[in-house]
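Note that one protein chain is taken out, while the other chains of the complex remain in position.
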Amino acid sequence: MAAKNDKGNNELSLLMDQTVVGRRGIIMPASDVPVQPLPDPGLLRENLDLPEVSQPQVVRYFTQLSQLNYSIDTHFYPLGSCTMKYNPKINDVVAAIPGMSYLHPKTPEKFSQGALKVMYRLQSYLSEVTGMSATSLASMAGAQGELAGVLMIRAYHERNGDSHRKLMLIPDSAHGTNPASAAMGGFAVKAIPSDSNGNMDLGALKELVGSDLAGIMLTLPSTLGLFETDIVEICDVVHKAGGLVYGDGANMNAILGQLKLGDLGFDVVHINLHKTFSTPHGGGGPGAGPVSVAERLVPFLPLPTVVEKVDQDVAQYSLVKSDHSIGRLGAFHGNFGVLIRAYAYIRSLGADGLRQISRDAVINANYLLARLKESYDVSYDRLCMHEVVLSARRQKKNGVRGLDIAKRLLDYGFHAPTMYFPLIVDEALMVEPTESESKETLDAFIDAMLAIATESENIPETVRGAPYSTPVSRLDEAKAAREPDLRWQSR
Amino acid sequence: MAAKNDKGNNELSLLMDQTVVGRRGIIMPASDVPVQPLPDPGLLRENLDLPEVSQPQVVRYFTQLSQLNYSIDTHFYPLGSCTMKYNPKINDVVAAIPGMSYLHPKTPEKFSQGALKVMYRLQSYLSEVTGMSATSLASMAGAQGELAGVLMIRAYHERNGDSHRKLMLIPDSAHGTNPASAAMGGFAVKAIPSDSNGNMDLGALKELVGSDLAGIMLTLPSTLGLFETDIVEICDVVHKAGGLVYGDGANMNAILGQLKLGDLGFDVVHINLHKTFSTPHGGGGPGAGPVSVAERLVPFLPLPTVVEKVDQDVAQYSLVKSDHSIGRLGAFHGNFGVLIRAYAYIRSLGADGLRQISRDAVINANYLLARLKESYDVSYDRLCMHEVVLSARRQKKNGVRGLDIAKRLLDYGFHAPTMYFPLIVDEALMVEPTESESKETLDAFIDAMLAIATESENIPETVRGAPYSTPVSRLDEAKAAREPDLRWQSR
Amino acid sequence: MQSGSFQHPYIPNTPADREEMLKVIGVSSAEELFRDIPQGYSAPSLDIPQALPEMDLLRELQALGDENRHADQGPFFLGAGAYRHYIPAVVQAIVNRGEFLTAYTPYQPEVSQGTLQAAYEFQTMVGQILDMDVANAGMYDGASSFAEGALMACRIKRRYKVAYLDTVSPDYIDVLKTYTLPQGIEIYPVTANSTNLKRETACIVAQSPNFYGYIEPLENLIETAHSLDALAVIATDPFASVLFRPPGSYGADIVTAEGQPLGVPVSFGGPYVGLFTCKKEYVRQLPGRIVGKTVDSNIRTAYVLTLQTREQHIRREKATSNICTSTALIGLMTTVYSAILGKEGIKEVAQLCYQKSHYAASLIQQIPGYSLPLDGVFFQEFVVECPRSPSEINETLASKGIIGGLDISDRIHNGMLICVTEVNTRVEIEALVQALSDIGK
Partner (left out) sequence: MQSGSFQHPYIPNTPADREEMLKVIGVSSAEELFRDIPQGYSAPSLDIPQALPEMDLLRELQALGDENRHADQGPFFLGAGAYRHYIPAVVQAIVNRGEFLTAYTPYQPEVSQGTLQAAYEFQTMVGQILDMDVANAGMYDGASSFAEGALMACRIKRRYKVAYLDTVSPDYIDVLKTYTLPQGIEIYPVTANSTNLKRETACIVAQSPNFYGYIEPLENLIETAHSLDALAVIATDPFASVLFRPPGSYGADIVTAEGQPLGVPVSFGGPYVGLFTCKKEYVRQLPGRIVGKTVDSNIRTAYVLTLQTREQHIRREKATSNICTSTALIGLMTTVYSAILGKEGIKEVAQLCYQKSHYAASLIQQIPGYSLPLDGVFFQEFVVECPRSPSEINETLASKGIIGGLDISDRIHNGMLICVTEVNTRVEIEALVQALSDIGK
C-alpha cells in the first residue's frame, strides 16, 4: 500500500510527474578518452524530456506497481488457451548464466558452441515431441510461428507451381491469430463451422476443399478444449485435395507424450514455449513460437536452424539457412533467452515428466468439468482435454454475464478464466487449470465458482458490480478507446 | 490476495498443514558411488516430519507471505533508531558474485585475497570514518559489537591490574542492548539521568564516577536524536576517572563526515552496518557491528582482523589475531556478505556522498520537527539531529496514545515510528526519516501525521481502533505470551 | 531422480489425489481421458532423456555457458544491431519480480495495473526518446518492427511498393522481405539522393544510423516521399536519437528501433523489444498492443489495453497485425532502465559512446594500412578498411583475447564494422589499436 495521494487513494504518480529537476538514478563514469569533437550542432538533438528521479524512488515505484498484479507466483490463473503453469525459478537462473546472457549474437560460431548446442538439442526435442522432421526456433511468438508456417505452405505450393492455392481453411473456433497470420501470409481465409459435438463439421470441410486449397490451420485439441475426433479423416481430406495441414500447437499441453502430431500427418506445427514449455509470460511476452515441419517442408524453414557436424568424434554446431528458406523473422536467431528456459524445462521433466504433464493437465480439467457442470452450462457433453469451456448462459437469465462471473472471481482471489472465446460459445468461460495446480487449489476455485453461481441466483447485482477488492474497479474501456490517452504529456 | 479459506479470509495455511504425503519440491540426484553400508540402525533416526509440498506451492506461499510485509522497497519506514534507508540493489549483486558468495571461510589465504582485500579496505574506511586506530569486522550485529567493546574495556583494565573496575555507566535514554551487553561483559550497570535539555546530567555523572569506574557507554547523537552538547567534558570526566568511553555508533548516520568520534577521545565505537551503511535489514538481520578502537585498545580487538603486508610492491592480506584479543565472536570472520555490501556502499558514496548523507538526514529530520511541532509535543525545544522524538502527550488527553497514532499511520501507508523509546519520553514517537527519502515523501508523511492529530481530536475512537486496512488488525499479544504457541504441532 | 514412483516437483498431485479426482470424473484411469486419440496413435515413444535433477541441470548449463565466449570476457567490439551497455542492478531486480515475470497479458485490468501502468510508462518513454507522438507497447524486435512499419504504411496508403535504402542492415532487409513479399508488395532500392520514386510507392524505408553506423542524411528523400504522398518509415537507435536529431524532427512518419540497447542483455540475439512509433494521425493503424489511460467506476485513474478493434482477437484476418504475445517484460526492462538513467544519464551514455568510438576511430585510421572508407558522421559504430581480410584479422585478435568487429567484406572491401560503447575502456580500445597495428605490419 502506498501513501494516499491528495485524491485520498493510492494511485501511483507517473514517473514524469514524480520528476524533480536534478535528481538522478545512477552515476555514469566520466569519459576516459581525450575529448572528441562533436559534429555540426545542426545535427544534434536539442531537448529530451525523461524522468529525473532518484534510485530509491524507482525501486519503490516499480515494486509497488508489481504488487498490483495477479501472477502465477501469487495466484491461480485458470486462463484458458494460455497454459499458465508454474515457471521454474531455476530456468531464470540458467538463462542468466553470464556465458549465455552476455553472449552477443554475432559472436563467431566457434565461440558460441554452448549456446548453439542448447538450440540444437531443443530443436531435436521439439521435433521429437511433435513427431516432425525438423524445427526452426526463429519465431518469436506463437503468432510469428503461424506466419512462418503459412509462409512455408505458400512457398511449398509455389515451388510446386501451385501458386494459385490461396485458400486457407480455419475452423470458426480458432484463435484470432490464425486468420490474422493467414492474411499476413497473403491467403484468403474461409471459416469451417463446428458441429454439435464441438468437432469440425466434416461435411462442410469437404465442400470447402478444392483446387485453390492451400491448407488448413487447426488446433488440436481444439480451442474448445476438445479432441477433434475425426482428425485422421480431416488430414486425409485436406491432403487428398492437395492442401497442407497446419497445426496450432498452443494446446500441446494436453497431448505431450500422448500423441505426436507428425504421426497424424500434420505438415507444420508451431509450439508456444511460453505456454507448454513454461517460459514466464512476462505480462505479455517475450515468448517463442518454434515451428516443426514434416519432411517436405524442411527446405522452407525460416532461418536460422542449427546443424550438427560430427568430425572425429567432435561435434561442431553451426547456424544455417535451409535451401528455400522463407527467410528471416527477426534480426538474429530467435528469442534465445526463452529457448534456454524451454530447454531447461524439458531437461527437468524428461520423457516421463512430459507425459505426466498432459495426464495431469487433462485430469485437472475434467475434474473441474465434473464438479462444475451441475452449476454451469457446458455446450458439449463429453470429456474435455486440458481445458474446459463453460457457458454462463444460465446465469445470464439473472442478468449475470460471463464477464461478471469472471470479475467476481477476482474478489475470491482467483484470476478470471478467458472470456468470450471461443467466439462460438455463448458467454464462454474457458478454464485451463494446468498440471501445476494442486487438487486443493482446484477445490478452492470450484468452491468460489459454486458460490458465485449461488450469488448469481440470489444477489445478482453483487456479481454485476464486481470486483470490489481489487486495486481498481471496473474500467471505462469505452473512454479509453474514444479519447486515446497513450502517454504522459507535459501539462 | 490469496484464495479465501473456509473461514472466509485469506490466512495462509502453514506448510505442514499444506502437506500432502508424497509431494516434493525438488529432485536430488541419485548417488553416483557404490553403496556404502550404514551403521548400526540403533544410531539412526527413525521419524522426521517435514513439509511435503510441490515447488509451485512453495513459491506461491512465500511470495504471498512477502506481500504481507511493509518494507523499504515498498514503504517509507520512519523507524527511529533504525536508519531504514534505501538498500542499493547493486550491493546485493556484488555480494552474490560467485567468487565471493561461494568462497569457503577455510579457504587458504592465498586463494582468498580478493575477499581479504575487501575486508581490509572496509576496516580502513571505518577507522577513517570514526577517527579510530583500527577496526575488527568480526561482530555480527550491533549488540555483539557492544559485547566486544565492553570486553575490550574489561581486558584493558585487567591488563592494567584494574580488575576492580566493574562499573559501567549508561545514560537512562540508552538503547536496551547497552545495559544488556554490559551485563554480559560482567559489568555492573548504573544509569545516568538526563537533564531538561535532553543532555546527560553532567552533575550526576560526576557523582557516579569513581575508582570502580570501567567506562561509559553513550550514543552520539543520543537516542533522543540530540547532540550531547557537553560531550567534550563528558569524555574528560570519564577519562580522568580512569574510565573508557564506549560509543554506540548506531546513530552514525547523523555525523558521517561531520565529526569523528575518535577526535573526541572515544576509545571504542561499534558501527551498525545494517543502519548507517545500508545493508538490508532482512526482517531482523543479518547485520554486522564492527568495532573501531583507539590505539590503546588495538591489542584487544576481537579476532580476526585483516592485515596488509606489502612485499616488493605486491600486497598480501592475511587474517591475524591481535596480541591480547578478547577472542572469537563467531566461528569465522564475521558476516562477510554484509561487509561486502557496506564496502560497496562506501565506494558508491565516496567522501562527499557520505557527508551528504548526514547533511540530508539531519535536514530531513529537522524539517519533520519544524512541521510537526505545532501538532505534537516535543520534549526538548532544540534542533534535532537525524531523528526526532515526538510525544503523544497532548493526544493522550483524548485517550489516544502513541501506540494508536503509530497504528493509524499504517492505514495511511506509512510504517510506524519507533514507539515508547527512549523510555524517558512519555508516549514517545521516534521518527527517523534518513537521507534517502524525498521531500515529497516527507510531506505526505507530515500530512498523514497532521490528519491523525486532527482525528485524535475529532474521532479519537477511530484512531484507537486502527489499523483497518492492514493484513491483520491489532493482535492479542497477551495471549501470545500467556499461552506460547511457538511452532506447528501435529494434531 | 531417486527411484520409485515419479513425483515431479513441478506437478503437485499425487497418485492418491489423482485417484480421488478420477473417481469424481467417473473414469477408472487417466488413459480413459485420452480415448478420443485415434487407435494406433496414442502413447508414442518419446526419445527424450529422463528428468535431470536441478543440481545437475545447473551444472550442465554452466558447462555449456563456459563453451561460449561472452561479451564481457575481454575487449569486445561487435555491434551490428545488438549493443552492449551497462545495465544497472535495479533493472534485473525489478524485472525478476514474480508479479511482473509470471503475469499474463493484462486482459483483466483490475488485477493487472502493474503491467499496464508500466506499459504506459514504456509508451511515454519511447515516445520521448524517439520524439514521436505515439508508441505502441512493443514489437518482437527491431527488425520485425521495421517490417511492420512498412506494412503499416502500405495499409495507410493502400499502395504496395516500398523503396528502401541499401544502407539498411541486411538482416532488416531480409525480415522486410519475409513480411512484405507474400502480401504482393514490391520492394526496390533507392539512394538517399533519389528524387524519382516509383508510382504507387507507399513509403520509403531507411535506417539512421545506418548499418555502417553513420547518420543517414534523409531530409531530401523524406521530402521527396512526402511530395508523392508516400510515408517515411525510419529505423533508428535509441541512443543515437538522444544525441542526434531524431528522424521525427525531419519528417519521418513512422519511426522504429531496436529497444535492446536500453537495458536489455544481448542474450545471443533475443528476447529484445521492437520500438514502434508514429504520428498521431495513424494511431488506429498501429500494429501490436496499446495501453491507454482511463478511469475506473470510482473515477480512479487506471490503465487498460485499448484500441483493441485493430487486433487479431477481434478483427481476425482484418487485423492490423497478427501480434498477440509480444514483449511486455522486455519493454519493462527498457522502462526501468530509462527511468534509472533518466534525462541526464541517458545523454551521458550517448555521449560516452560517441566519444569512445570516435577516439577508437581516430587512432585506427592513423595505423598504416587501415582507413575509414566512409564519409559522414557516425554515432558509435564505424567501418574500417583493413589491410587484409577482416576474418583473418579477427582470428589473430581472438588469439590475443580480443573480439574484433564484424566482417563486412561482402559489402565493403576488407571492411570491418567496429562498435565501441561506454563499456569499452580506454585500455581495451588501445589494446585493439595495438593489436591491429601489430597485425598490419
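Worth pointing out:
In this document, chain identifiers A, B and C correspond to the written order of the chains, with residue numbering beginning at 1 in each.
The rule is simple: a contact is a pair of C-beta atoms (placed from the backbone, for glycine too) under 8 Å apart; a residue touches a chain by one contact, two chains touch by 3 or more.
Quick caveat, the model's predicted, so the values are computed rather than measured.
Looking at the complete complex, one finds that the omitted chain is in touch with A, B, C. Here the missing chain is touched by one residue of B:Pro193, B:Gly353 or B:Pro460, and it is B:Gly353. Set against the missing chain, the residues B:Glu128, B:Asp162, B:Asp212 or B:Glu308 yield one that touches it, B:Glu128.
Listed by residue number, the positions of subunit A touching the unshown chain are 20-30, 53-57, 59, 63, 88-90, 92-93. For subunit C, the residues in touch with the chain missing from this view are 2, 9, 54-55, 58, 86, 88-89, 93, 96-98, 340, 344, 348, 422-423.
Going forward, only the chains that are shown with their structure count from here on.
The chain pair with more C-beta contacts between its two chains, of A-C and B-C, is A-C.
Our note on geometry: subunit A versus subunit B, Cα centroid distance of 47 Å, whole angstroms.
Taking the mean of the C-alpha atoms as each chain's centre, subunit A and subunit C sit 19 Å apart. With centres taken as mean Cα positions, subunit C sits 45 Å from subunit B.
Multi-chain contact residues of subunit C (touching two or more other chains): 1, 8, 10-12, 17, 51, 54, 88, 90, 92-93, 98-99. Subunit A has residues 55, 59, 63, 67, 72-75, 86, 88, 436-438 in contact with two or more other chains.
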